[in-house]
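Shown here: the complex without one of its protein chains, the others still in place.
Read from first to last, the chains carry the letters A and B; within each, the first residue is number 1.
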Amino acid sequence: MRKRQNDVYSRYRRAEKTSLFLETIQRLWENPGAKVGIVLFAVIVAACVFAPVVAPYDVNETDIKNLFAGPSAAHFCGTDAMGRDLFTRLLYGGRYSLALGLCAAVFGSALGIVIGSIAGYFGGKTETLIMRLMDIWSSLPSILLCILISAVLGPGFFNTVLALSVGNVPIGVRLIRGQILAERSKEYLEAAESIKCSRISIMFRHLLPNVISPVIVDATMGIGMTITMAAALSYIGLGVQPPTPEWGAMLADARSHILNYPYLIMFPGLIIALTVLAINLIGDGLRDALDPKLRK
Amino acid sequence: MGKYILKRLLWMIVIILGTSFIIFTILYFTPGDPARMIAGGNATAEEVENLRHIMGLDQSYFQQLKTYFSDTFLHFDLGTSWVYNKPVIDEMRTRLPRTVIIGLSAMALNLAIGLLMGIFASTHEGKWQDSLTMGIAMVFISCPDFWVALMLILLLSAKLGILPSYGIGGAEYYVMPIICSAIGGIAVNARQTRASMLGVFREDYITTARAKGQRERKVVFRHMLPNALMPIITSIGNGFARIVAGSAVIESVFSVPGIGLYLLTAINARDYPVVRSCVLFFAAFTSIAMLLVDLVYAFVDPRIKAQYSSARRGGAGK
Partner (left out) sequence: MKAKTGKLTALFLSAAMAISMAACGNNAETETEAEVKQEAAETEEAVKDVAPVAQEGRKTTADSDERYEKICIGLQSDPKDLAPENTSGDNSLLYVNWNYYEQLFDYRNNDYVPILAKGYTEIDDLHWQVEIYDYIQDSEGNPITADDVVFCYNNLVDSGKALKYDKFDHIEKIDDYTVEFVWTSPIDGIGDLEWPWCRTHIYSQKAYEEGNFHEKPVATGPYKVVEYTVGSRLVLEANDNYWQKDELRDPEHLANVQTIEYDIISETSQHVIALSTGQIQYSEYVPAENLDEFRDGGQYADGNDVYTTQGSGLRVLMGNNDPGSLMSDVNLRKAVFYALDNEAIVAAAGTGLPARAIGTSFFPDYCEEWESAEGNYMAVCDPELAKEYLEKTSYNGETLKILGTSNEVDKNIMTMMQALLLNVGIETEIISEDEALVQSDALDPTKWDMLITNAGGGCQSGEWNRFTNYNEFGTGFNMAYIHDEKLQEFLVLCNSLEGHTAEKMTEMHQYYLDNAYYHALSSTAMNGVYSEDFATLVYRESEFLRAGACDYYLD
């Protein structure tokens, strides 16, 4: 009897979820800002993913005869201090920068979701303890925490991902917990509890899907933030190892050439700004699309 | 209310202690030997060992932790920089005004511009002015601040030569650092303002005010803005903390000897007393900013104020 109730219930949830997902996508696409963002982002991602096909040169190919060549037909964005093609490096660099942003945002948010749901669902002492820890954790602004962790771990891709994601955790925890608090008293949870679903199952099968949308929005915006933060890290000498063509590292390398070869600093900066812009537009659109108040 | 403040202050002490513990532990396990850094490249192993002893680095973790905690929290002594050999507190006192000047001015600037942009956009909701303003805000938020800084240097210092590009001195030295620190916040505030303005747009009292035939300008500034400001206040604390923390990057671009640059150089030189003190400063600063914002918020919003009073009555059990 109980089992059947449960089945009906989850089937209902699933049906609702599918339509909700499609609806969200549809609403996102109808938003002109988000549409621009999606197209822009898709172009950038495609260019980076297919870098070996698109790029005219090899990523670390040095050409001593052609240092600091200005933008031309042969080199769309010119060449750098080592005669490497800047356009090629921008394409390949996107793989690292986007991956950094994506990994750090996903990893940070995932950790935040797990901790936040534990706090929100169990409540009581567990919640107090976790939230107090988060207070301490977030008493340091994320960029500082990031600089510190990065200095401790040393340079490298995974160390940088870790350093970047650490600051995202408390934000995710707070968001999820706040949502769960609001949701905890709703009827469907009582229903689930009354039919003795396990706590874990309640939390992950019933509660999370209902509260996750603000975290998704936040994580999306987080990707953009993280990309700029990664660039700032590289700028102050932390971050990935050379000759990794990460965008921030390219900016940092170019700064002593700013006077004579400003394009070396202009192009990586522009591509960062464009990417972050695209991501933010999508995030904005997502927020509107997922907002129950705006949903009719 | 008083009890609430007291409780918050006590909790702040716990946060500071916790942060100190964490930062001490992180630094303890940080690779790189401070003694070797200070002894320099010419020192022999024996000389470095000698220096380690003098600096107390050869003691155990717990011993060092004990010394650090008793110095910092019992004697209120932040220690002496290993690299500068100057009491950290003195150096921070000299540097603090520079960081705070930049932070406060940037905050004021981004609030002013952000509010105006937000109001402008919300009063033209759906029109091209709205999209344009929000588009600009979106572009602002997407540009890395140090990149904007480099571009400004290129334009204002190298090409036009109207502003000095590094160091400190008169007011003109602060112009570019302030603009660069403000730029991210402008966008945040503009978006926030627009959103909350639109939120109160269709509230009954606004309709009433309009119905009474009040002029639109008055409706916007007298009735809508004060109510729309509420959520903005909460973002001020966060914004200010973020600007101050971001000072590390901006200060290093413009060679401004503030707290942020102090921290960065100290990390590179493994000057732990300085790193610990700076981090402590940023943690305390963030906590205080948050507390103040909460208090102001409670003060302006009668609903929350009422909540606190009732909580006090309930909590005190009278």
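By our rule, contacts are C-beta pairs under 8 Å (C-beta built on N, C-alpha and C of every residue); 3 or more make two chains touch, one makes a residue touch a chain.
Worth saying up front: this structure is predicted, and the values here are computed from it rather than measured.
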Worksheet entry | Given B:I5, B:M37, B:M151 or B:I233, the one touching the chain that is not displayed | B:M37
Response to the item:
Across A:A151, A:I176, A:A232 or A:M266, the one contacting the chain not displayed is A:A151
Response to the item:
From B:G2, B:G126 or B:G161, the answer for touching the chain not displayed is B:G161
Practice prompt. Using the touch rule from the top, list residues of chain B that touch the missing partner.
Written response: 31-34, 36-47, 49-51, 53-54, 81, 83-86, 91, 94-95, 153, 157-158, 161, 164-168, 252-253, 255, 257, 261-262, 265, 268-270
Fill in: Residue ranges of chain A at the interface with the undisplayed chain
60-62, 64-65, 67-68, 81-82, 151, 154-155, 237, 241-243, 253, 255-261
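The rule is short, and it goes like this: only the chains that are shown with their structure count from here on.
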Worksheet item: Using CA atom averages as chain centres, what separation in Å is found between chain A and chain B?
Response: 23
Discussion item. Under the definition above, what is the set of chain B residues touching chain A in their complex?
Written reply: 11, 14-16, 18-19, 22-23, 26-27, 29-31, 138-139, 141-147, 150-151, 153-154, 158, 241-242, 244-246, 248-249, 252, 263-264, 267-268, 275, 279, 282-283, 286-287
Item to complete: Mind listing the chain A positions that touch chain B in their complex?
Response: 33, 132, 135-136, 139-144, 147-149, 151-152, 154, 224, 228, 231-232, 235-237, 248, 251, 255, 258-259, 262, 265-266, 269, 272-274, 276-277, 280-281, 284
